[in-house]
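One structure follows; several queries about it will come next.
Every protein chain but one is kept in place in this view of the complex.
For clarity, chains are labelled A, B and C in written order, and residue numbers in each chain start from 1.
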Amino acid sequence: MIGTAHQIVLPVVLPLLAAFLLPLVGRLHVWPARLLGQIVGVLHLAVVAYLWTLVGGGETIVSALGGFAPPLGIVLYADRLSVLFLLVLSVGILLFWPRREHGGTRADTLTLLLLGGGSGLVLSGDLFNIFVFYEIVAVASYGLAASGGNAAGFGAALRYLLLSALGSALALLGIALVYGAAGTLNLADLSVLAPERLSGPMGLAAFLLLVLGFGVKAELFPVNTWVPEVYTAAPTRVTAILAGVVSKLSMVVILRLLVLIFADPGAQTLLLVLGLAGVIAGELAAFRAPDLNRTFAFSSIAQLGLVAVAFSIPDDLGIAAGIAVAVHHAVVKPGLFVIAGHWTGPIERLGGAARVSRPAAIAFVLLSLSIIGIPPFPGFWVKLLLLGEAFAAVDPVYALAGAVILAATVVEAAYLFRAAALMWEPPEGDNRPPAAFPLARLAPTLVLTLLILLAMGAVSPLGEALEAMAAEVGDAAIYVGNVLPGRI
Amino acid sequence: MVEIANPGMLELVVDLVLMPIVAFVVGLALVLMARRVRAKIERRVGPPFLQPVYDIVKLYSKRTQISHGWMHDVAIMLLLGGFITAEIFLPVPGMSGLAEHGDLLTLIYIMMVPMLGMALGVGDCANPNGSIGISRALTAMLAYDVPYIIAVVGACMVYGTSNLVEIVQIQQAGGPATWGIVTMPLLAIAGLISMHGMLGKEPFEIYIAPAEIATGPMVEMSGKYMGALFVMQCFQLYTVGVLYTTLFLGGGEMWLTFLPKVFAVILVFVAITNLFGRLRTEDVIAWMWKWPTGIALLGLLLVMIDV
Amino acid sequence: MTDAMLLAEALGDVLYTGAIGLILLGLYAMVVPRHLVRIVLGLLLVQSGVNLFLVAVGYRPEAAAPILLGGQAIGPVVDPLPQALVLTAIVIGVGVLALALALVVRVKDVHGTLDSREVAERMAAETGDSRLMPETAPGRGAAVPAREMLEDRS
Partner (left out) sequence: MSLLDLLLLLSLLTTLYLYAFGNHRNAGHLGMVVYAVATGLVIAMAGPLADGTGAVGSTFAPVMLGHVLSWSMDGLGWFFALLTTGAAFFASWYMSGEWNAEQPNKRIQHGTLALNVFCMLLLLSSGDLLSLFIGWEFVSWAAFLMMTQLGSHAARAAFRYMLYALAGAMAVFAAILIVKAQIGSFAFADLRAAVPALSDGLKWLLFGLFGLGFGVKMAIVPFHLWQAPAYSFTPGASSAFLNAVSARMGLFAILLVLGKLIGFATLSDLALPLIPMDAKTLLMWVAAITMVVPTFIALMQTDARMLLTWHGIGQGGYMLLGVLVATPLGTAAGLMHVLNYASYQMALVLAVFAVIHRTGTADLDELGGLIKRMPFTYLALLMGIIGLAGLPPMNGFVSKWMIYKSLLDTQQPLLLIAAFVGTLGTILSVYKLIHNIFLGQLRAEHQKVGEAPGSMLAPMLILAGIGFATGFFPGLALGVVDVAQAALGVELLPHGLGGVYLATGSLNMIWVVGIMIGAIGFGAFVFYVIGNRRYGVHQFDNYAGGHFLSADIRYHFSHEFYPGLARLIGPWYRGSVVNMENGLMIGLKTAGDLWHGAFRIAYTPFYLLVALAIGLWWAGLDGGF
């Protein structure tokens, strides 16, 4: 149905507007600008929460911008999936809102840009708008990556930019291919036309280009080389946002593309291969990573690989598993990056960390346990969902993928617990123990850990909600029916 | 549950008393025989008839009775107790004692108890020579027990039971053609060699080696401690002889045919003993694990094909 | 089929070939050279190629520009949508390129070099990952300020 709720525009427009306003206000004085940014952030959360009340029961909101009806007009589409990730985005960004950093309001502006762009990314119902919002997110993240002010940050941001821009260009090429074949860019419209016009190798090539292009942010396998550099060089909060939230938004886009347009075995196989390669590459590289930052960077590559594998399973429950992995990772990884951002330096120097700051060490262990997938932590149920689907899939390739994931889990536990065990050891030799953790810096981690612990008690309702959501997302007909009533 | 006909109380008591005594007396005779045969081979006259008894009496009545600790004393009790127990579970003509309540496997384990007791006692003496002796003796045990157990297992498979009384009955019912030595000659050979090792005679007596480690386990034994060892030797010769007879030579239908078999077995050991020098510890293992074990495994293979 | 139509068809092919050629040229420039400005220029080439491709997708032989004159259509027109898209893409591309060049300047400032590989090595050294490069690393975990390294080299 075409909803009348125009609040759906607010999450996009508000932050963008504020982002452009902020530097102007900042000219006058810094603090009102910062206040403005924060107010908009909170407002965004409020709007998103309100949106959730609208779509939470399974309804959807479709809003045609400017009054042009789809497929000609531009569509914003909000269902539970998009609002869920809006929520993740909003909470993530609020939790890691820039503190007083040098550069005045620059970081605030970029963060707002990211917020607006990201909101647009998950809400867009149109391939080209997705591209535009993706670029907005990208530009914001380049700026944020360089905002640490350290030499490595500039280099990393540049290399990130080059790769990402190349990826975007290729994605645009993919969009051109799609348009050339189908003559439309509206997702719903494409979904109707795809079986006819995008099923051949052309379609697959377009999907490849799109996945490689959008995969840069989603940390997909061969285009994720920027990850360790940027996550090491960028400020902790930026790392947390990029790894925790932004990467998931791109995955949501890829999911939409897969479900609506490229729902054929070729595309699924492609995503499976990329995802699996990401899992292997990420876990193995993390195993040899010299410091916590890189460890988690590689580990998040692997986790995103898991998401890709889950999405590639041709089944609604696979989608549910993918969403679960994504959300779980979005909760856990930022918390871990906060710890890594404070305890930098070689892992071997972590000795004595637990004595210096017990809450941090305990949070580290709990979050690690969850990410490895040890019962009763939520991570276990997530993995159960994912692997259960993998082993139940008709194609035995998925069982093989499941086996690889299980093996990767052991490697994952090895590097996480090597670090955890070191924390309880006394410092080696003459080394000093790592710096004590101010509780204020640790606060986001503690909040996220608490969230994980609370989720332990709500596994079943969450799982049911996820399955309902996945059933909705997985059915292209629902999407098309909502956007283009009458076409089906 | 298989019902076992319990022997009458009186009969049991008689068995319990008589079996160790018989074992002791026959054991003394066996020791005497061993010494006389050795003397004959060395062209000596040899000890008088009652010499073993004299030895025991002498040792028990010596004034120097040095104890090295309570484990040293307990060891002596374990030595004697272990072998007496073993005798009671080893059927002989007319007396099966408690053999129905514990089979061949049990007997093998009971026979290890005095060995362990002695090892503990020697250890308590705090003399490294003794400890070295025990180390060597246990190593030798590891060597000879492998072919030994293969032979025993093979025998159990052939007879289809591990009950000693039944093993004897089967052989006696079928006559010499069903004796172990006929039905499983290879196992019988392996058993003979390994039991020779068990007796600790040349060439397997490196653990005593008087010139090197001052008689090893016996280094701190004097007086009645030594006497107990002497008694143990009687029991050991008897047990090994009877066990071999029971497993491979048809057991005993009556004492008249039974005792000659036992003496013959021991005579073979004694005869072999005097032909050899002494093997080093690792050579004992290497040899035991090569030849008797090989023969025994071959025998077991034949048995398995047969069964 | 008229000559003009044939010419128009050929033009379409030329457009596609040119676009693909630009993209390949750009990719080459991004992968092989190590000079950062060349790499950025490569990116420019790729973007241009993609834009050209997008325009070519909307191209129809013998069609007019999609401009309404006096409120009425004038026969077949080329697809206007790709053109609008390209416009947006060009704007975005310019922005990104500007940002890229700005970052190149900063990189040159802090690292003192425009060789992409050297930049990578220096970054690795600064963030403490010298596991694979003993010859350039000043020592594990030692964070050497970029300026000092610059002076060392001169």
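Here, contacts are C-beta pairs under 8 Å (C-beta built on N, C-alpha and C of every residue); 3 or more make two chains touch, one makes a residue touch a chain.
On a predicted model such as this, the values are computed, not experimentally measured, just so you know.
Within the full complex, the chain left out of the display is in contact with A, B, C.
Which of B:V14, B:V37 or B:M112 touches the hidden chain is settled by the complete complex: it is B:M112.
Only one of the listed residues, B:S96, B:S162, B:Q233 or B:T273, touches the absent chain: B:S162.
Within the complete assembly, residues 1-4, 16, 20, 59-63, 65-71, 73, 76-82, 84-85, 88-89, 98, 100-106, 109-110, 112-113, 116, 119-120, 123-129, 131-132, 134-136, 138-139, 141-142, 145-146, 149-150, 153-154, 156-157, 160-163, 206, 214, 219-220, 223-224, 227-228, 280-282, 284-286, 300, 303-304, 307 of subunit B touch the chain that is not shown.
Along subunit C, the points of touch with the absent chain fall at residues 27, 30-31, 34, 116-117, 120, 124, 129, 131-132. On the side of subunit A, touch with the chain left out of the figure occurs at residues 159, 162-163, 166-167, 170, 200-205, 208-209, 212, 221-223, 225-228, 266, 270, 274, 280-281, 284-289, 298, 369, 372, 374-376, 380-381, 384-385, 387-388, 390-392, 399, 402-403, 406-407, 409-411, 413-414, 417-418, 421, 424-426, 459-460, 463-464.
Here is the rule we use: only the chains that are shown with their structure count from here on.
Taken as a graph of touching chains, this assembly has some other topology, since it is neither a line, a ring, a star nor fully connected.
On subunit A, the positions that touch subunit C within their shared complex are 128, 131-132, 135, 138-139, 142-143, 146, 150-152, 154-159, 161-162, 165-166, 168-170, 172-173, 175-177, 179-180, 183, 185, 229, 232-233, 288, 290-291, 293-294, 344-346, 349. Contact residues on subunit C toward subunit A in their complex (touch as defined above): 23, 27, 30, 36, 39-40, 43, 46-47, 49-51, 53-54, 57, 79, 81-82, 85, 88-89, 92-93, 95-96, 99-100, 103-104, 106-107, 109-111, 116, 119-120, 122-123, 126-129, 131, 140-141, 145-146.
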